[in-house]
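After the structure tokens below, expect a handful of questions from me.
Here the complex is missing one protein chain, while the rest keep their positions.
Which chain is which? They are A, B and C, in the order written, and residues in each are numbered from 1.
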Amino acid sequence: MKKLINDPGKTVDEGLAGFAAAHPDLVRLIVDPPFAVVRADAPLNGKVGIVSGGGSGHEPLHAGFVGPGMLDAAVPGAMFTSPTPDPILEATRQVSAGAGVLHIVKNYTGDVLNFETAAELALAEGIEVQSVIVDDDVAVKDSLYTAGRRGVAGTLLVEKLAGAAAERGDSLDRVAEIARTVNSRVRSMGMALAPCTVPHAGEPSFQLAEDEVEIGIGIHGEPGRERIALEPADRIVDRLIEPILEDLPFQQGDRVVLLVNGMGGTPQSELYIVFRRAAEVLADRGIVLARSLVGSYVTSLEMQGVSLTLLQVDDDLLELYDAPVQTAALRWGR
Amino acid sequence: MKKLINDPGKTVDEGLAGFAAAHPDLVRLIVDPPFAVVRADAPLNGKVGIVSGGGSGHEPLHAGFVGPGMLDAAVPGAMFTSPTPDPILEATRQVSAGAGVLHIVKNYTGDVLNFETAAELALAEGIEVQSVIVDDDVAVKDSLYTAGRRGVAGTLLVEKLAGAAAERGDSLDRVAEIARTVNSRVRSMGMALAPCTVPHAGEPSFQLAEDEVEIGIGIHGEPGRERIALEPADRIVDRLIEPILEDLPFQQGDRVVLLVNGMGGTPQSELYIVFRRAAEVLADRGIVLARSLVGSYVTSLEMQGVSLTLLQVDDDLLELYDAPVQTAALRWGR
Amino acid sequence: MGPVSTEGSVALDGAWTRRWIEAVAAEVSRRKAELTALDRAIGDADHGENLDRGFQAVLGKLDALDDGATPAAVLRLVATTLISTVGGAAGPLYGTAFLKASMAAGDRDALDAAALVEVLTAARDGIVARGKAESGDKTMVDAWTPAVEAASAAGDDVRAALAAAAEAAAEGAIATEPLVAHKGRASYLGERAVGHRDPGAESTALILAAAAETP
Partner (left out) sequence: MGPVSTEGSVALDGAWTRRWIEAVAAEVSRRKAELTALDRAIGDADHGENLDRGFQAVLGKLDALDDGATPAAVLRLVATTLISTVGGAAGPLYGTAFLKASMAAGDRDALDAAALVEVLTAARDGIVARGKAESGDKTMVDAWTPAVEAASAAGDDVRAALAAAAEAAAEGAIATEPLVAHKGRASYLGERAVGHRDPGAESTALILAAAAETP
């Protein structure tokens, strides 16, 4: 294992210390209980607070999205491990400004349970909390016989659009409704060429042969649909986009935001090769590419691979997408 | 070699096609002669045009920096290979708006020679061209007995500040002078944990043992100062920052922009661990951290590693750094 | 307080509860890599690390407890510490288990066999209430439920009850191997989870084995 770290047990702490030192204009770091990254100017009078979080190792998710127009706080857990209720509660307190707080939670048992406890404790302190569970990953069957779909790169879009709604002054009910609408219209699927290594584990989370790829990979290296022989990028894109298109389903005339997301160790040129084919498939289907986002936003340490995300938008959602955002990892508008 | 590509010979073409398809609001793609990425609204009446370029594989450099406040055109060559004069000339024509054109060239023999030819041809067509050579890499001795220092991540800052000067309407002489000033005050050094593989080569550009790292690596995988056993991140940062600080030298009371740049395959959390130590060293020396930039901006495909860049700034340079920029890879301000 | 005979019966008082938890912490630490390896196969390779972080934190807090602390007080400390240090799925689930166990122990100074069964049942029910797993879903519930049943069938010798619970939990953990998972991360694997033991069921067996062996 070769990493730019000092101590496998301190990677989360030191990475957050660096993040806070690099972005003092955007965030402050809560170290007790460890850890929460809170928007520098929170709480903002009368604004709904938005808190997200989850295991570390998916950077820039979530801390990189704290700032005007997006999250009020991010609660990073240990590497790939949901945070405990204490820092979630503390973050909720710090961003509560009288208008209630929205928790955006990726659908993993640990995240759901820990955010649930924190929400109960916050409620007991008189803070109104609503929770939205994100489960956009079509690689996993959503049935009574699974923990349900995982929350993956679509989380970024839920955070962006809900954040924009909160920023313009929408009520907690309305912000939560928007977050649920976005979740209901966003679908993702990912793949891996090569695994990542969690620092304290010291060995790769899974093994792939030199000619194998995993289709439907999770962002913690959880296996997905199938393991196949390496194929040209265009064929791999087809394997990812078909299940996404069929699922909602996305139809001719739909307008979409297309997010091509790198898993952490994928060069940008490959993301654009993937984008090219995905845009081609959409054009073939008569689906309108309303907006494009390409980058490594919801990652899995240095995993090599990519995920595709499609969000079906109308004018209202597009307005929220286009609204200004000022965070370490996502910036546009004013 | 496991990559998200279709054909090793087409990675540059397809990546650029994807880039242009993702960012039609920012750029247009010139395919004949292949290739140049030109700002969508170029030429801008009376504005100095800024053209940069070089081998592909360093994305988002340079195409990711085309847009308001930065480059007017980027000319990508084959993978790791300087472009030929033809597309440089064509890009120069397309951004020429009567106020002259600045070429920003990284100091590699190939880039220097090809841009030189293009500049001569442009001049013959009546376009006034000035060239600035960027050579910020302190890993290589600048002596009569080498090709001189390489241009690495500092190029991004030369492009940003010169771009801001051109955008506010400075003359060609002034923009070139600013670019040269930035180059004279910026210093970088990088390292690699693991090599990258150029698609058409099919095998890694160099070999490192499981416990080895290369200090002073170039952005094409060119060897640097020394090969040493893996050390904690903080020690590695010290090895990179010391030669940088000594070189200018940077002194107590100086204000600096600190750029921590990922080589392509490095997870963001590691970049922030590196940032943390670099900021600590600066604080120890009484050097003032005026601005911070952390991300994978000047890369080497999927190489794992990091580079540090320091730019000494005064109020004027800081104003140019802070000026609005709207490109695919760098955005701030309005 | 001197060493307690390992023969015959034992009083499950506050001091015993503390010794048991210390033994759990030691075992988790020793078998951390093994638990994580089980989780690597069908999860995300952190179960051993998670529990070790939690029980090491518990060790650090045990000293602050009164010497005369009741079983409930020890269990409550374990619960709150696991909740605030473990995270993931195991943190809230084990946290709830110890919390409900502590509530079931009430103000008793020591647990007799009947109380032990009540406590184990409360722990199991807490996990089921939080995680909504059924038997056969390939989770820690598949170790807890047989353990509760075996303890209640063991009569009124606490040591026999503990031994029966430990044995049943161990068997329950092994019995998760042929199953497809319906809860937790392993559920994402479908048929590919077959043949692997559930890490949480294994850590449950570890916790109950430590109880059976605690003098």
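Operating definition for what follows: a contact is a pair of C-beta atoms (placed from the backbone, for glycine too) under 8 Å apart; a residue touches a chain by one contact, two chains touch by 3 or more.
Keep in mind that this is a model prediction, so the values were computed, not measured.
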Visible chains that the absent chain touches, using the contact criterion stated earlier: B
Residue among B:M1, B:A201 or B:A283 that touches the chain left out of view: B:A201
Touching the absent chain when the full complex is considered, from B:N114, B:T155, B:T309 or B:T327: B:N114
Omitted-chain contact residue, chosen from B:G221, B:G265 or B:G295: B:G221
Sole contact to the chain not displayed, among B:L16, B:A122 or B:V140: B:V140
Residue ranges of subunit B at the interface with the undisplayed chain: 33, 55, 77-86, 108-110, 113-114, 116-117, 139-141, 144-147, 150, 198, 200-201, 205-206, 218, 220-224
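Here is the rule we go by: only the chains that are shown with their structure count from here on.
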Touching both subunit A and subunit B (chains): none
Chain pair whose interface holds the most contacting C-beta pairs: A-B
Chain whose Cα centroid lies nearest the overall Cα centroid: A
Distance from the mean Cα position of subunit B to that of subunit A, given in whole angstrom: 29
Averaged-CA centre spacing for the pair subunit C and subunit A, given as whole angstrom: 33
Separation of mean Cα positions, subunit C and subunit B [Å, integer]: 55
Numbers and ranges of subunit A residues touching at least 2 other chains: none
